[in-house]
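Read through the structure below, which is laid out as C-alpha cells, and then see the notes.
Apart from one protein chain that is not included, each protein chain of the complex appears where it belongs.
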Amino acid sequence: MAIIERPTPADTISLRMPVTPAQSMGIVRRPVTSTGWKSWVFTVDHKKIGIMYGVFAMFFFIVGGVEALLIRLQLAAPDGKILSADLYNQMFTMHATTMIFLFAMPMAAAFANYFLPLQLGARDVAFPRLNALGLWLLVAGGLILNSSWFLGGAADGGWFMYSPNSGPVFSPSNGVDFWTIGVQIAGFGSLVSSINLIVTILNMRAPGMTLMKMPVFCWMIMVVQFLLVFSLPVITVALVLLTFQRSFGATFFDVAQGADPLLWQHLFWIFGHPEVYVLILPAFGIISEVLPTFSRKPLFGYPFVVFSGASIGLVGFGVWSHHMFATGLGPISVAAFSIATMAIAIPTGVKIFNWTLTMWGGKIWYSTAMKFAIGLIVLFTIGGLSGVTHAVAPSDTQQTDTYYIVAHFHYVLVGGMVFGLFSGFYYWWPKVFGKMLNEKLGGWNFWLMVIGMNMTFGPMHILGLQGQPRRMYVWTEARAGEGFFNFGFWNRVASLGSFILAIGILIFLINVVHTARKGKPAPLDPWDARTLEWITTSPPKEHNFDRIPVVHHLDEFFHRKYQENTTTGEMVQIATGAQLVQAEEDNADAHIHLPSPSYWPIAIAVGVGTLGLGVVYGVPIMIVGVLIILGSAFGFVLEPSVADDIDYDPPMSGGQDTKELAPLG
Amino acid sequence: MFTTGSKYYFGVAGLGSLGAVLYMVLVNPCDVGVLALLGIAIAMSLVGGVAQFTDDFDADTVSEAVTASASAPAKSMWPLLLALGGVLLLVGMTAKPIIFILGIVVIFAAGVEWALQSWAERASTDSAFNRFVRERALSSLELPLLAGGIVATIAVAFSRIMLAVSPQSGAILFIMIATAVLVVGFLVALKTNLKKSTIAATCVLGAVVLLVSGGIAGFSGNREELVVAAAEDHYSHKECEAASSEHFDKNSNNAVSMKSGISATIRVKDGKLTAQLIGIDTPVQVVTLARSNLTTILFRNLDDAQYRLVANLGTQKVGDTGVEEEIVDCTQMTGKDQTQALILKISKPSASSGPYTLTVPGLEGQEIAVVVP
Amino acid sequence: MAMWLFLGSECLLFGGLISTYMLYRGRVTQGPRPSQVFDIPFTSVSSFVLLMSSLTMVLAVTSAQRKDNHRTKLWLMVTASLGATFVGGQVYEFTAFYNEGLGFTTNLFSSSFYTLTGFHGVHVTVGVIMLLSLRGIISKDKDTGDRPEVVELIGLYWHFVDIVWIIIFTLVYLIPA
Partner (left out) sequence: MSHDSTLTGSEQNLTIFKGMIHSARLRRIGLALGASSAMFLSGCASNAPQDTWQPKGENAEKINTLQWMVFPLAGIVGVLVFSLIGYILWRFRDKGQAIPHQSHGNPTIEITLTIIPALILSVVGVFTFRGIFQLAQTNDTQMVINVTGQQWWWEYDYPAQVVNGVEIAQPIITSGQLVIPTGTKVLLRETSRDVIHSYWIPALNGKKDAVPGRINLLRIQANKPGIFAGQCSEFCGLSHANMRMEAVALSPEDFATWIANQQRNAESPAQATLADEGETVFLNQCIRCHQVNGLKKADGTAAIAAPDENVYAGAAPNLTHLMSRNTFAGAAFDLLTDGCRKNVWSAAPEEFGAVYLKGVIADCLNQTNIRRWLRNAPAMKPMYANPVKLEASDGKYRGMPNLGLSESDIDKLVAYLSTLK
C-alpha cells in the first residue's frame, strides 16, 4: 500500500509546538479533511474538481435545454403566444450563452480535469489550487449570468451581443451588464484553468510519454487550451469596452461619436470562431479514444489526426470574418476569408476519414459509447458539409442569419459536441463512479437522441432555405408559403423533434439515477481499453496511481495486455487489466505527496464575483470585491502547498524526513 | 494602573473633548460636529472605564500568567496609530474631507490589527505560535494593502507636485527624482559598508521631502494654465470663424481614419467649392441627406490657403426661452491636400428652418446647398 | 511556463486595446484631439523612467540568483519606487488632460486612450504592489517557493509591462493620428 503523507515544510520546523491551539485557531486553519462537504468545496483534487465541473455543467445543460424547449414551443405554431417578444429574446440569448459557457465549456473542462492527469500518468494537475480557482470563478460567472433572470430580466441581445443593440439605450435592463460580467468572470476562470492544463500536459507526462505517444484526447485538450489562452483576452477586451460603455459612459460603440459597430463584431468573432473549436475539439478527442477502443484497433493515422487538430486550431484564428460576410467588409476580405474557411474543411475532413478508417478492419463492439461516437461522425459530417455550403460567401449571404445556420451549428454542436460528450459519459462512467451505466437504457437514450436531433434540426435546413430568419419570436402564415415546404409543417416537426430529443436526454438522467441506485459494479477494465487511466482502480484513488507508470507505447495499457505474435502477426493477450492494476498496487511508491485543500480559490472567486456585482450596483461593492481579491490572492500566494502540521486536528507532529516535493503551487 | 486598552479609550475621550471645545470656538458652537465629538468622548470614557474595570484588552495580565520563558507581548504601535487616526478625523472634520477619510482608514486598519493581535496573543501561551497565528490571519492582507498604500501615496504626492509646476520644470524634476532614486540605489549597492541607519535616514528623508512637497503642492493647487484650461474648457465648443482659433485649431488633425460610410466629399480647388457623391459622376452643388441619419462628409482642401468647412444648419430654440440660436458645425483648419471629416446628424427637414448650407469661410458667395427632405 | 502563457494571453489583451485605440484615435467629433493634449517631453521622461526600472529589475533578478538578499531587496525597492513614480506621472497626466477638457466620455479618442493607458497603469500598479510585497516577504523570510524563481517571474511580468509601454508610447504618442 502506498502511504500518503505530508512532508514537513521548512518553515514549520522552527516552530515550537503550541500548547493548546485548537480552539482559537478556528478560522485560520486550513481545511484538510478528505470527506464531507468541506472536502469538496475546498478541494484541490483534480478528480473532485472534475466531477463538480460535470455536475455544474449538467445542471446548466438542463436549464439551457428547458430554455430551448420553450423556444420551440413558441415557434410550434404561427403567431406563438407562449412567450412575449421580450422574454423570447432573453430566452434565446440565455439558451446560447448557457449552453456554450455554462454547459459545453465546463463539461469539456470536467473531462479534461478528470482524465488529463489520469491519461498522462500524473498524480494531479500542475497547479491544483489554480484548478479549483478556475472552477469557482466559473461558478461565480454562471451564478451572476443567471441571477439576471430574477433581477430585472436577462440579457436580450443574442449571444453575440452585437453593438449598438447591446448598448445602454437599446438594452436598458441590467441583463446585458450581468451578461458581460458573468461571461468575463467565467472566461477568466477558463483562462486560469487552460494555463494550468497546458503546463500539466507539457510538464507532467509520465516518464516515456513523448508528445507523440500522448493520447489524442490530451492532444485535443491541449489545442483547445491554447485556443482559449489566445482567444479569451480578445473577448475580454470586447467585454471591457462594452462594460465601460454601459456602466461608465464610455463611447466605444456610440455611433453618434463616430464609433464603428463592426469593431465589436471583429473582436467578438476573433474570440467566437476559435470558441467553436474550443467546443468541438474535446468531443473529437473523446471519440478518438472511444473509436479505437471499440474497434480494437489503434487510431488510423495518429499523427494526421493530431496535426489536423492543431491546424484546425491554427486556421481557426484566421477565419473569424466568415461570420460577417453580410456586414459589408468589401470583396477582398470576403474572398480571403471565404477561401480560408474552405481550407479549414480539409483538416476536418481528414479527421472524419481517419475515424472511419479506424473502424476499417476492426472488430466493432456496438456499445452505447461507440454508438454515440459513430453518431458524431455521421451528424458532424452533415454539419460540416452544410458548413462548406456557406463557406461560399455569396451563397452565405442567402443563408446567414437564417434557420439554415441554426441547423448547421446545431448539427455541429449537438450532433458533434453533445454526442461526443455522451460517448464520453458512457465510456468513462465506470471509471469515475465504479458502476456501469445501463446499456439498454443507453440504447434508448441514443436512438431517441438521434431521432429527436434529426427531427429538430433537419427541418431547420428547409426553414432556412425557405427564408425564415433566426431570432424571430413569431412567424406568420402570410410568409410561410404553401405546399410541402411551408414553414408551418416543418416548424411543427422541429418542435416535436425537440421534445423527443429532450426525452432522450431525460432517459440519460434516469439511467444515471438507476445506475447510482442499483447499477452493477464495474470491472476494472470493462471495455478492454487502451490508455493509462485504466491502469488504476475505479474510481481512482486520491493519488491516482500507486506507481507512476513508465510509458513505452501510444496505447500503453493495451500493449501491456496484448502482445503481437511475431510469426502470425496475431494479437495475443498476456495479461488482464485487473492483473495489471494488481501489479501496480503491489509495487506502489513508498511516499506520495499530495497538495492540501485550500480556502483561497473559492475566496478569490467570491471576491471576483463581488467586484462584478459592484460594476453593476456601485463602487462601494467594487471596493469590497477588490479587497477580498487582494487579500485572498496574497493568501493564495503565501500559502504553502501542503498544510502545516498544526492544521490537523489533533495536530500531528511533523515527522518523516522525506524530500519529495508535492506538485507545484 | 491604567491598562493598555483603557489608556487608549481615555486618550480618545480626552482628544474628543478637546476637539469639541476647539470646534465650538473655531467653527460653530451649535453644530452637529460638536455633538458628535462630545458623544464620542463620553462613549469612549465609558468604554475605557469598563475596560479598566474588567482588565480586558490587557495583554499584560495574560502574559503574567505565562511561564517566565515566554517573552512579553510584542510592543504595540496600534494604540498610537489609532490615536493618530482620531486626530486626522478631527482635523478632517474642520479642514478637508480627504483627511477625514484618511482618518477613518487609519482607525479601521489600526483597529483590525490591534484586535487581531490581542486575539492572537490569547490564542496560546506560546508567543512564537501567537506570532505565527497572527501572521497567518493578517499577512495576506497586510502586505498588499501596505504596498498599495505606498504606491498610492507616492503616486498622489508626485502627481500633485507635477500638477503644480510648469510642464518644462516638471519634466526636469521627474528626471531628477528618478536619477536620485537610481543614484541612491547604486550607491547603496556598491558601498556595502554604509551604515544601515544612514540608508534608512536617506530613505526617510526622501519620503518626507516627497510627502511634504506633495502636501504643499496639493494645497497650493494646480498650475495656472491648468486652472484656466479647466475653467474655460477650450475644446467644448467649436470655433468656426475664418481665422484660425488658438485652441480649437491647435495641432489640427488633417487625416481621416473614417473610410466607410462617406455620404459626400466636398472639395476646394482653385477657390471653387464642389461636392461629389457616390454613384453620381459629375460634381454637384446640391446634396441630399437623409433626416436624422449620421452623415459623414469629407472636406478636402486642394488649395494652398487653409480653409475649414462650416455647416449652417438653421436655427433651434434654446430651452423654453424662445431665443433662436444658429446651429453650426465645422471642421478644423485644413491645409493643402489634407482631409477632414464632419459628422452631422440633421434632425429637422430643410423645409422647417432652412435653408441649410455648407460654406467655407474665406470663399464668400459660394455654398453647397443641403436638402433634407 | 505559466507566466509565459499568461503573458502571451496578455499580449492579445493589449493587442485588442491598442487596435481599438488605433481605430478610434482619429475619430473626434468634439473635445480635444490627441495632438492637442499630448505632452511628449513629459511622457518621454516617464517612459525613460519605466525603462530604467526594467534595468534595476534585471539587477534584482541577478542579485536573487546570487542569493544576495540585501541587494535583491534594495533593487526591488528601487524598481518599485521608479514604478510608483511612473504611476504618479500617469495620474498627473490624466488629471492634466481632464483639466484641459478630455474626460473619459468626451469622445472616442478619450475613451480608448484612457482605457488603454489605464489598463497599463493598473498593470504597473499591480506590479509595484507585487514588488513591494515580495520585498516584505523576503524580509519576513516567508516565501513558499524557490526565491530566485519568484523574483524572476515577477521580473518577467515587469519586463512585459515595460515592453507594452514602449509599444504604447510609440503607437499612441509618437506616431501622429
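Just so it is clear, A, B and C label the chains in written order, and each chain counts residues from 1 on its own.
One rule holds in what follows: a residue touches a chain if its C-beta (ideal position, glycine included) is under 8 Å from a C-beta of that chain, and two chains touch if they have at least 3 such contacts.
Because the structure is a prediction, the values reported are computed rather than measured.
Enquirer: Going by the touch rule at the top, give the shown chains the omitted chain contacts.
Expert: Result for the missing chain's touching partners among shown chains: A, B.
Enquirer: For the chain not shown, which residue from A:450, A:611 or A:628 touches it across the whole complex?
Expert: Here the residue in touch with the unshown chain is A:450.
Enquirer: Quick one: which of A:378, A:496, A:548 or A:621 touches the chain that's been left out?
Expert: A:378
Enquirer: For subunit B, enumerate the residues touching the unshown chain of the complex.
Expert: These residues touch the chain not displayed: 260-263, 277-280, 286, 288, 290-294, 296, 345, 347-349, 351-352, 371, 373.
Enquirer: What residues on subunit A make contact with the chain left out of this view?
Expert: For subunit A, the residues touching the absent chain are 84-86, 89, 157-158, 162, 164-165, 168-172, 255, 258-262, 295-304, 326-328, 330-331, 334-335, 338-339, 342-343, 345-346, 349-350, 352-354, 356-357, 359-366, 374-375, 377-379, 381-382, 385-386, 388-389, 391-402, 407, 411, 450-451, 454, 457-459, 461-462, 464-475, 478-487, 554-555, 558, 562, 564, 569-571, 573.
Definition applied: only the chains that are shown with their structure count from here on.
Enquirer: Draw the chains as dots and join the ones that touch; what shape do you get: line, ring, star, complete or other?
Expert: complete
Enquirer: Any idea which two chains share the most contacting C-beta pairs?
Expert: Per chain pair, the contact count peaks at B-C.
Enquirer: Can you give the whole-Å distance between the Cα centres of subunit A and subunit B?
Expert: 42
Enquirer: As a quick test, compute the distance in whole Å between the mean CA positions of subunit A and subunit C.
Expert: 34
Enquirer: Between subunit B and subunit C, tell me the centre distance in angstrom, where each centre is the average of that chain's C-alpha atoms.
Expert: Taking the mean C-alpha position of each chain, the two centres sit 18 Å apart.
Enquirer: Residues of subunit C touching 2+ other chains?
Expert: Answer for subunit C, listing residues that touch two or more other chains: 23-24, 27-30, 133, 137, 142.
Enquirer: Touching two or more other chains, which residues of subunit A qualify?
Expert: 256, 258, 260, 634, 637-638
Enquirer: If you look only at subunit B, which of its residues touch subunit C in the complex?
Expert: That would be residues 135, 139, 143-144, 146-148, 150-151, 154-159, 162-163, 167-168, 170-171, 174-175, 177-178, 181-182, 184-185, 188-189, 192, 222, 226-227, 229-230, 233-236, 238, 247, 250-253, 255-258, 343 of subunit B.
Enquirer: Can you list the subunit C residues touching subunit A in their complex?
Expert: Interface residues on the subunit C side: 1-2, 5-6, 8-13, 15-17, 20, 23-24, 27-30, 104-108, 110-112, 115, 119, 133, 137, 141-142, 144-145.
Enquirer: Okay, in this complex, where on subunit B does subunit A touch?
Expert: Per the touch definition, subunit B meets subunit A at residues 119, 122-126, 128-129, 132-133, 136-137, 139-141, 143-145, 148, 258, 260, 294, 296, 341, 343, 345.
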